[in-house]
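So the structure is just underneath, and the comments pick up after that.
Just one protein chain is left out here, and the rest sit where they should.
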Amino acid sequence: MTYSVEIKQLDLAFGAVKVLQGLDLNVSEGEFLVLLGSSGCGKSTLLNCIAGLLEITDGQIFIKGENVTWAEPSERGIGMVFQSYALYPQMTVKGNLSFGLKNAKIPKNEIEKRVARAAEILQIGPLLDRKPGALSGGQRQRVAIGRALVRDVDVFLFDEPLSNLDAKLRVDLRVELKRLHNQLQNTMIYVTHDQVEAMTLADRIAVMKGGAIMQLGSPDEIYNKPRNLYVADFIGSPSMNFIEGHLEGGRFKVDDMVMPMDGYAFAAPQTADRPATIGIRPEHVVTGELVPNAPLQFAVDVDLVEPMGSDTLVYAKLGQHPFRIRMDGQASVKVGETISIGVDPSRASLFDTATEDRL
Amino acid sequence: MAVTDTGQTKVRAKRPSRLFKNMAAKIAAIPMIFTALVVFVGCTLWTIYHSFTRSRLLPAPDKWVGLDNYERLWGENRWLISIENLAIYGLCSLVLSLTIGFVLAALLDRKIRFENTIRTIILYPFALSFVVTGLAWQWILNPELGLQNTVRNIGWESFTFDPLNNADIVIYGVLIAGIWQGSGFVMVLLLAGMRGIDEDVWKASRVEGIPAWKTYIFIVIPMMRPVFVTALVIISAGIIKVYDLVVAQTSGGPGIASEVPAKYVIEKMFQAQNLGLGFAASTMMLLSVLVVLIPWAYLEFGGKKNG
Partner (left out) sequence: MVDATVNALSGPRGPKPKKALSSTNIIIYGTLFVVCMYYLLPLYVMIVTSLKGMPEVRLGNIFGPPVEVTFQPWVKAWSEACTGINCEGLSRGFWNSVWILVPSVIISIAIASVSGYALANWRFKGSEVFFTILIFGAFIPYQVMIYPIVILLRESGEGITAVLKAFNPMLEAMGFEGFKTFRLMGSLSGLVIVHTIFGMPILTLLFRNYFTSVPEELFKAARVDGAGFWGIYFRIMLPMSLPIFVVAMILQITGIWNDFLFGVIYTKPETYPMTVQLNNIVNSVQGVKEYNVNMAATLLTGLVPLVIYFASGKLFVRGIAAGAVKG
């Protein structure tokens, strides 16, 4: 089958600094792929390579089966939306939308038709004669999306498009983007450092670090079965609790505690004994009357309580190990108290301490 | 796989060679490259080379004379006076324009009324040419009809201020004009640097009860170090180029008392028809610029790599 975007053995170096190395990535037709990572991980760089805005050092890029490795950005059949909107300030909204089409020498009536269609989809019809300076942030980003839309392309590239918007607007536009994807059904590659955006929008997420893809999978896989310690730590807020210990005969031992890992899906059936790290998400810990039903039960000492309205975050000590627990917002916990908690090993993650890979 | 293979060859044939990549940008940069290489580097090297030759009316590249021109240059009274004048003028104008510039900037920084008007007045001489500046001050310092005579007419009979006709102090007469023309510019530079300082520094010093003048001396000046360095470099580069001011105000006189190196060079090249000496003198000027420029460039750019 032909992928919508196909990247083979991509290398990118600025002088001696290797930014991307031997990167492979396939994006299917109509897929919404999110490139997720902290700043400097190479996600925007990769997107710029796909767009043709950065010249790659080695490797190949295919879009719709065609090798576009050396093609100009405008010849690649992509549309791009930028963080700062990047609207041409001296042109009207209409001018912004039609600039690329004029450069491509598309007939006038066709331009009119496409602009009208994009304006309708994005509900920016009344703004067409305004200059970007007279628009709000949300409206500007809509125009920027429209500029990609009129190009009538199969692949949309988004470079942190919502980062410059305030929190509330960001949520609104996120929903709208998802709706747009459902409606248009074209391929979208979306770069962000915001894991909520990634989880809500993506068909698949590629978590990146140091120019390499750490894990590529559905949001569910990324969240529940992180492939290594980095992904486990990066995804989830508050982040996962990690306790270093030993895996012995299928049981996790730390200090004098022993946790039988019944129900845990090991990657390899007979996993040998080794130093291991267990990861437990704060929101996977149960408290109160649910504790007796949990496979494993512990008592923890409460250090600090952060009530956040909807939830309460409890900083506690499990033995000597710091341990965060997310409880219901109505839970009444006091500092210094000892509470009992329940943990389900099937929802935990185990990592090899040495290689940091999932066991 | 067949699709990708054909796709690959198709595009590979299209790959522009390294030379033609960014062709438009390279063509557009030709004037800049020409200026940098041919004029700035090429002409400078040409002059340095010819300063070691016996060039008189015409350049004589084949008549190598080693350091002869330099020996003659440093043996010539006129050149020595030029250098002495430049040293006095340079030192005084550095100190004075930085001091005046800073004091004025600090006064304007005190959130005063009419700031724009005052700044406009202080800066306007900078818009005027050195020729206009020199001629204006030549007239004001005219001994028979100018400032000196006016003060004497008021009743101060013994008042004497006639720098332009006194070989010992003529360079200070030029200095007055130079400061008048350029100090406003230094003020604007320093004021911009002052305004760039974090407002919170002032709040902190107010909370701690430090008087304003102390804040300026112990906090603001050290924080403005880069601006001072920039101003210093720009003023120095300007000082070495001083030419038209002297030509207009004193024509180098009385006698040769207000000669400067820039004027010396032009006269050796275009009037005295002693190119070799002119080239040697201009190479000395270049050398003095490098003495200022290299440490500055080292601090400015060499330091960045470490930090």
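Should a chain be cited, it is by its letter among A and B, assigned in written order, with residues numbered from 1 in that chain.
To be clear about the criterion, a residue touches a chain if its C-beta (ideal position, glycine included) is under 8 Å from a C-beta of that chain, and two chains touch if they have at least 3 such contacts.
Note that the structure is predicted; figures quoted are calculated from it, not measured.
Annotation: of B:60, B:96 or B:132, B:132 touches the absent chain (contact as defined above).
Checked against the hidden chain, the listed residues B:145, B:201, B:272 or B:299 yield one contact partner: B:145.
Against the chain not displayed here, chain A makes contact via residues 48, 51-53, 72-75, 78-80, 82-90, 99-100, 103-104, 144, 147, 159.
Mapped onto chain B, the interface with the missing chain covers residues 18, 21-22, 24-26, 28-29, 31-33, 35-44, 46-48, 59, 104, 107-108, 110, 112, 116, 118-133, 135-140, 142, 144-147, 149-150, 153, 180, 184-185, 188-189, 192-193, 227, 230-231, 233-234, 237, 240-241, 243-244, 247-248, 251, 261-262, 265-266, 269-270, 275, 278-279, 281-283, 285-286, 289, 293, 297.
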